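Structure first, commentary second.
What follows is part of the complex, with its chains left where they were.
For clarity, chains are labelled A, B and C in written order, and residue numbers in each chain start from 1.
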Amino acid sequence: MTLEIRLSHSLPGFRLEVDLTAPPGLTCLFGRSGSGKTTVINAVAGLLRPDRAEILLDNEPLHHLPPHRRRIGYVFQDARLFPHLTVRGNLGYAARIRRRRPPGFDRIVALLGLAALLDRRPGALSGGERQRVAIGRALLSEPRLILMDEPLAALDEARKAEILPYIETLRDELALPILYVSHSLPEVARLATTIAVIEAGHLVAQGPAADLLSDPQIAPVLGLGDAGAILTARIAAHEGDGLSRLELAAGPLRLPLWLPRVLGAPGQTLRLRIAAQDVILSLSRPEGLSALNILPARVSALHLGSGPGALVRLDLGGQHLLARVTRRSAEALALAPGQPVFAIVKSVAVARDSVGHAVTP
Amino acid sequence: MFDGLSPAETQALLLSLRVSFWATLTSLPLGLLAAHALARWRFPGHGLLNLIVHLPLILPPVVTGYLLLLSFGRQGWAGAALWDWFGFTFAFRWTGAALAAAVMAFPLLVRAIRLALEAVDPRLEEAAATLGASRGMVYLTVTLPLILPGLLAGAVLAFAKAMGEFGATITFVANIPGETQTLPTAIYSFLQVPGGDAGALRLVLVSVAIATLALALSEWLSRRIAARIAGR
Amino acid sequence: AEVTVFAAASLKTALDEIAADYTAETGTPVTLSYGGSSTLARQIAEGAPADVFLSASTAWMDDLADKALIQPDSRRDLLGNRLILVGPPDAAPVTIDKTLDLAALLAGGKLAMAMVDSVPAGQYGKEALESLGLWAAVEPGVVQSENVRAALQLVALGEAPYGIVYASDAVAEPGVSLVGTFPEDSHQPITYPGALTLTASPEAADFLDHLASPEAAGVFSANGFLPLTAAP
């Protein structure tokens, strides 16, 4: 399902002009505070009537439909719970409107840890609890398109880690297109199929997540220090000591990669993000290191920024890896395109939330 | 409570209750509609509607009663039509007393509902729409519950006003015992004759007692609603 | 069939008694609706279900007669009344004539009357004062009430030291004393006309006749009215 969004809208002192195609999967809207992310999402939901709008979901125009006929699950930046209903009433709202039993009610309640709160009213919830209810309410509305405006910002890491896989399931299994606003790069890297970067109401970049996240030109826009590359790997085996062995297809080779146990069965394909700053380069294969993953690679490009750092793009035989090193090291190691190097990646440095489920490429 | 009331007075009391109840109940939907139109819609006749709603406040009640008589009396343009088509008339019936009370109470009802409507956060209504609720459903499941305290306040005001309405009622439907003689007109009758003060006082106390009950009930209800919304 | 009587409010005490007796005697139920004469007349003009109209003012009876809404031959002047000056319980009686220094009597206080331009008691009072040449002196001190009962009330409460009311009003009011009676020729005769409406039943004619009967006259007299048609 592809979502096409063409909008233009003027507010005093702010102009939005967006032409965005969100292919199947999760499209992350990324941009600074006030850049227009919520405005775009509101227009898709039909809550804002832009000066000009064309919104197509699989070529079916949505823009002339009233909000309630767009079948959208919207998690608002402010939770917007109904104060007169209990948590249960809020969660079941959409189902009651449609006179159905809420599908998967118990599962979502358990996932979001809401069981103890069901009979409370929103006035008696903490900030994070409120946001969890809002997420549950949107997911229980049987949407065919999900809009999430910083849904996890108010949540602690542990709770986020529980919810992220669920959002992946929505993305992959239910194949729901998701438009997702987040400032958290690990979240984006893990979830996004597509990234759209918006600045002052205009799209400045848009493309597959794997490309954008490993593009040294875009990295600064996304937040310096957060560049990284997305690799696709196959689960080869789950080993006894809690590690999983993955195989990276690197040209004809299959490079082994050990990570703390990942979800999924052997044979399945995963995507994982390796932050540029987590990669160390070595001219020779190092010995006696605590890092398990030592990948032979070749320097394919070298970007010297204006600062003290340099971003090195490595070719792993088809897949790309990014490494951030100091300019001083780049000079000391005399790095240049074509040069063979070893990339050292710590198993544990690949944060659990940078490993996503299999994704349709 | 009926101790010390003559049968005619008891009749007046019961009639007042009936009139006020029906006046309040039947004007609620219309009041809701008017309040909604005034609070949410922009249309050419906005100012006129607002004026018409407020008119019964602005005009002396006798004038309102007289206008009702001219419109809904047997000879009135509306009254004659109602009679010809439906065989129904407000004239000199308790239903007319209820109409007069409803008209007089209408501005109070509408204002209360309008204030409540204007305080509803439209973002909650938007949220309901994204969850699949049509306009009507949003109204039923979000707007209406949220304005309940205002609706209640308006209903209490309307009921109280209906219990006390005198000028328009006596002018429109006269003061016929058992049909249109409400507590206020009975009190008026007492005050028109020498030595009637004691009787008037008795009926005033009955009115006050009923008002006390109605107010206590509404306070209790609205406190409950408020407490639930605050999550207590 | 029952008889519905629209009567001026000041007749209430007497009429209630007469009607009760009449019903006991004849078995014909009598419904009495009291109000201001103007209100009643308008209601009859708008088709009120009245059989008998008892007015406190000839003007409104004339108005209905002009509109051919009463049976002309049924009209009769039933009662008369006297205009009196009332004062505080301890007030010394005076003779009311051209020499009366009413302004001095008031001593800066108010003179309570019914509305002098529109309510009959007020109109008669003003006419009387004018014919006695007293009006100009007292006019600034006149306070006009909605009706004559309210004027009496002002005197009874001591808010106004003196007031001009009907003799029938002062009968049962302990808070005031009769200070003087206006000369009968100082104003138009005060008459309470009665008549049958166009829809009147035969029983209504009988009741109207009964109002002129000696029994009724006795009750009216006891309440301070002057029966005009009492059979000798």
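Note that a residue touches a chain if its C-beta (ideal position, glycine included) is under 8 Å from a C-beta of that chain, and two chains touch if they have at least 3 such contacts.
On a predicted model such as this, the values are computed, not experimentally measured, just so you know.
Peer 1: What is the full stoichiometry, given one copy per chain type is shown?
Peer 2: A x2, B x2, C x1
The rule is short, and it goes like this: only the chains that are shown with their structure count from here on.
Peer 1: Under the touch criterion given at the top, what is the topological distance in steps from chain A to chain C?
Peer 2: Minimum number of steps from chain A to chain C: 2.
Peer 1: What chain lies closest to the overall centre, CA atoms only?
Peer 2: B
Peer 1: Farthest chain from chain B, going by mean C-alpha coordinates, please.
Peer 2: Relative to chain B, the chain whose C-alpha centre sits farthest away is A.
Peer 1: Just curious, how far off is chain C from chain A if you go by their C-alpha centres, in Å?
Peer 2: The computed centroid separation for chain A versus chain C comes out at 91 Å.
Peer 1: Indicate the whole-number Å distance between the mean C-alpha point of chain A and the mean C-alpha point of chain B.
Peer 2: 57
Peer 1: When the centre of a chain is set as the mean of its C-alpha atoms, what distance in Å lies between chain B and chain C?
Peer 2: Centre separation, chain B to chain C: 35 Å.
Peer 1: Which parts of chain A, given as residue numbers and ranges, touch two or more other chains?
Peer 2: Answer for chain A, listing residues that touch two or more other chains: there are none.
Peer 1: Could you pull out which chain B residues touch chain A in their complex?
Peer 2: For chain B paired with chain A, touching residues are 123-124, 126-135, 137-138, 141-142, 145-146, 148, 225, 228-232.
Peer 1: Which residues of chain A touch chain B once you look at their complex with the stated criterion?
Peer 2: The contact residues of chain A facing chain B are 45-47, 66-74, 76, 78, 80, 82-85, 93-94, 96-98, 120-125, 137-138, 141.
Peer 1: Under the touch definition given earlier, write down the residues of chain B that touch chain C in their complex.
Peer 2: Per the touch definition, chain B meets chain C at residues 62, 66, 69-70, 73-76, 91-92, 170-171, 174-178, 180-181, 188-189, 191-196.
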